[in-house]
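A single protein chain has been omitted; all remaining protein chains appear in their positions.
Naming follows writing order (A, B and C), and every chain is counted from residue 1.
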Amino acid sequence: MIETLFGNLAIFVLSLLVGVEVISKIPSTLHTPMMSGSNAIHGVVIAGAITIASVANSPAGYVLTFIAGVLAAANVFGGYVVTDRMLQMFTRPTSAKPETSKKDVS
Amino acid sequence: MIETLFGNLAIFVLSLLVGVEVISKIPSTLHTPMMSGSNAIHGVVIAGAITIASVANSPAGYVLTFIAGVLAAANVFGGYVVTDRMLQMFTRPTSAKPETSKKDVS
Amino acid sequence: MSTFDFLVGIVYLASATLFVVGLHMMRAPSTARRGNLISAGGMVIAVLTTIVFATVNAGGNWIGWAALIVGVAVGAVYGVVQARTVQMTSIPQLVSIFNAVGGGAAAAVAFAEFVAHTDHTQLDLTVSIPIVLDVLIGSITFAGSLIAAGKLQGIISGKPLTFPGARVLNVLVALIALGAAVLALFGAPNLPLLLVVLVASLIFGVLMVLPIGGADAPVVVSLLNAFTGLAVAMAGFAINSQALIIAGALVGAAGTILTLQMAKAMNRSVGAIILGGFGTADVKTSAGSGSDDLTNVRQLTADDVAIQLAYAQHVLIAPGFGLAAAQAQHEVAELAKLLTDHGVDVKYAIHPVAGRMPGHMNVLLAEANVPYDQMLQLDEANAAFGNCDVALVVGANDVCNPDARKPGNAVSGMPILDVDHAKSVVVIKRSMSPGYAGISNPLFTDPKTGMFFADAKQGLADITTAVKEYVTA
Partner (left out) sequence: MSTFDFLVGIVYLASATLFVVGLHMMRAPSTARRGNLISAGGMVIAVLTTIVFATVNAGGNWIGWAALIVGVAVGAVYGVVQARTVQMTSIPQLVSIFNAVGGGAAAAVAFAEFVAHTDHTQLDLTVSIPIVLDVLIGSITFAGSLIAAGKLQGIISGKPLTFPGARVLNVLVALIALGAAVLALFGAPNLPLLLVVLVASLIFGVLMVLPIGGADAPVVVSLLNAFTGLAVAMAGFAINSQALIIAGALVGAAGTILTLQMAKAMNRSVGAIILGGFGTADVKTSAGSGSDDLTNVRQLTADDVAIQLAYAQHVLIAPGFGLAAAQAQHEVAELAKLLTDHGVDVKYAIHPVAGRMPGHMNVLLAEANVPYDQMLQLDEANAAFGNCDVALVVGANDVCNPDARKPGNAVSGMPILDVDHAKSVVVIKRSMSPGYAGISNPLFTDPKTGMFFADAKQGLADITTAVKEYVTA
């Protein structure tokens, strides 16, 4: 029990650190798609909906499963699709000069 | 047992991700101190030396403890001191104009 | 933990790695789309693994699965349809809605977990704490994000809605939510108590966002996005799912950093935003007021502007909220294209908070097929203004207000576009009325500035027509 808790806490803390580091200094050009893209990632809560579906055995459980399913699915499907739609519009430069390395990800 | 292993593996993988993200795009100005500073961090192996000291109960164990102690201490003490010595030399700009935000950490 | 659990955990780690790689790639326009797809790949893996895991460990029955499948189908269709059909100008509200549902889902998962344990005499704190926190945060973010979306959409007034005693009510509701939350941690699982937490949190979410100015809503959306991440992580603790913990914490931290960056670009503190906007500018800008002082203002016609542009070598276009409000992104791109074909060097100078959502202007221009190397960020643009013959300001105001360089006003210290460094300036807006910050702009009365009073969409179309005539003549 306590071992599980420690593992989960360690995972939580380290994931926070990853989150902080992965975002530092993104270009403002991509603020909106970035927000939408990270929004889509928390759609992983659909995995939680699946888990509660698998153990639901009361009317309240079924209703909550249904609600969680609707909401989580809207988040995850909508989130990825709208992010992709935005990003696909960012067309590559048409001019000859190649993108400067400054703009590139390391 | 397997729970411990999973916890440790998760910690390992996430720490790798943190390591990758924290370094991406450091200015070349600081490549040498950065290398020296990360070098000092793996001096944490001195904690390992402490652990084996606490369980050593054979001549081989004592010898290995001694060796690990010497080597780890040289790494950790020397590493931090030399990094600090280098970094302290990076004097702040003397001119009036303030450091541009570009050079700053986000 | 069985070997099977172990393997599931490893796969979750793999999918988390894909999330991180995806987010990392979203830093640059050239790799961003692939990054989003990689992140989606991580999601597919996580979901499939969870299905296998849940099937193996199932303790429920087919009704639960049926409820899930129907729910997911409904949600997926709604999400995809919205995502496919939304106008680019409405992206902020849609992001906010997707964020709301995420928070709601997290709260529902925690609630279900609680319900499943009502037969226990006592819940372990390692389970009850995350459950209660999840219900609390998830409900706040659900209600708050919906209100923010309503404000962005204009359904709910963008004005900071307050009433006497609002703050007292606010504190009261918060205390009820927190008190019930603490009580719910101990003793036997008490469903009514958790319901109190739920309802009070929902009310608190509404009360928290209502007094925030509509123009501040995007920052609030970003903050609530981070909250949802935390709620999802809490759900992960409650049901012991590493996938939820990792992804939730990732988004929680990333969202927080993003929020701070946005707020910094607007020269505000997050605290100040939560405590209420500094103005109700969106309302003021709804129409030009008649009391404008037009002395010192040089007015231009579409023809004037067209000739000036056609003769220029370097033109920088600074779009602002007005361009987004008028949905004039296609018109501006058309004008730019025409000028480029005519040999003029045209680029866009995009302020991080031009418009009503950070980065939104870039999305709008991208929609109008403007390549991203023509969109200069603040630094690049300011380096280019000195060498620029005509700076064309379209529906922007605060982001190019030179008074920001002086202390003591609402935009003091905000980094601005140095439009006034250009050789000449043309401003397209409908009147002399102020922008979001509600203050006047000396740029408009600068001798080298010409004002073209028009709606952005119509005005740009007129200029394009005039340039065409001029070029073919």
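To be clear about the criterion, a residue touches a chain if its C-beta (ideal position, glycine included) is under 8 Å from a C-beta of that chain, and two chains touch if they have at least 3 such contacts.
Just so you know, these numbers come straight off a predicted model, no measurement behind them.
Participant: Determine which of the presented chains are touched by the chain that is not presented, and list them.
Facilitator: A, B
Participant: With the missing chain put back, which residues of subunit A would touch it? List them for me.
Facilitator: On the subunit A side, contact with the omitted chain comes from 2-3, 5-6, 9-10, 13-14, 17, 21, 24, 102, 106.
Participant: Residue by residue, what part of subunit B touches the chain that was omitted?
Facilitator: Those residues of subunit B that touch the unshown chain are 1, 4-5, 8, 11-13, 15-20, 22-58, 60-95, 97, 99, 103-105.
We adopt the following convention: only the chains that are shown with their structure count from here on.
Participant: Quick one: report the Å distance separating subunit B from subunit C, using the average Cα coordinate of each chain.
Facilitator: The answer is 38 Å.
Participant: Counting only Cα atoms for the centres, state how far subunit A is from subunit B in Å.
Facilitator: So the centroids are 31 Å from each other.
Participant: Name the residues of subunit C that each touch 2 or more other chains.
Facilitator: Residue numbers touching two or more other chains: 1, 16, 20, 24, 242, 246, 261.
Participant: Give the residues of subunit B that touch two or more other chains, as numbers and ranges in rising order.
Facilitator: 3, 6, 10, 14, 17, 21, 24, 106
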